[in-house]
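All protein chains but one are shown in place.
What follows is subunit A.
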Amino acid sequence: MKPLLKVIQLHKNESVLIKRAIKNNREAQHELFSLHAPKMLSVCRFYISDLQDAEEVMLNGFFKVFTNLKQFKNDGSFEGWIRRIMIRESISFLRKQRKVEFSLEMVENETEAINSIETDIEVSEIQQLIDELPEGYRMVFVMYVVEGYKHYEIAEMLDITVGTSKSQLFKARKLLQEKVNDINKTSYGSYKV
């Protein structure tokens, strides 16, 4: 019973903070920032390799959050709303940098799943692996695997076709598999099946 009460209390507090932040209360804005910034910086970091750039993008995202806070409707979670803004901001940043390139090369068996990779690699290693992916691969992979978007949603957000989205995901997985295998080889001296 106690955890439920805590969740309700937290939600109530957040609603109050949001109301105060809408009225341009700087303290409330600061509290909301402190509450969500660490997670949002992590989200931006999925897409942007450089941490400073990621932070810059996150600050721009929060600026939009606070200046458009009136548009937030309580039908979804506040964190989810901020998260979507951060993702769009990150995509926009990469587009401005002109780093995004989507390979048009189609894959024959793109439905093949690469699920059975044995690994216990840490977060930092995973992030490093993702960072080493080409921008196009990385964006689709993170959006699909981490954020849980569908291919048609990714296609719409990135202005690409559903087929391109699928092929980018397949290639990203394949590349990651190779890298993970390399890590495993290095760690254990032999390839484990």
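Basically, contacts are C-beta pairs under 8 Å (C-beta built on N, C-alpha and C of every residue); 3 or more make two chains touch, one makes a residue touch a chain; residues count from 1.
Simple rule for what comes next: contacts and distances are computed from a predicted model.
Visitor: Out of "Acetyl-CoA C-acetyltransferase", "Multiple sugar transport system permease protein", "ATP synthase subunit delta" or "Anti-sigma factor", which one is the UniProt protein name for the chain not included here?
Guide: "Anti-sigma factor"
Visitor: Hey, which of A:His30, A:Arg95, A:Lys150 or A:Lys185 is the one touching the hidden chain?
Guide: Final answer for the missing-chain contact: A:His30.
Visitor: Contact with the hidden chain only, please: which subunit A residues?
Guide: 24, 26, 29-30, 33-34, 37-39, 41-42, 45-46, 51, 55, 58-59, 62-63, 66-67, 114-120, 122-123, 126-127, 130, 145-146, 148, 173, 176-177, 180
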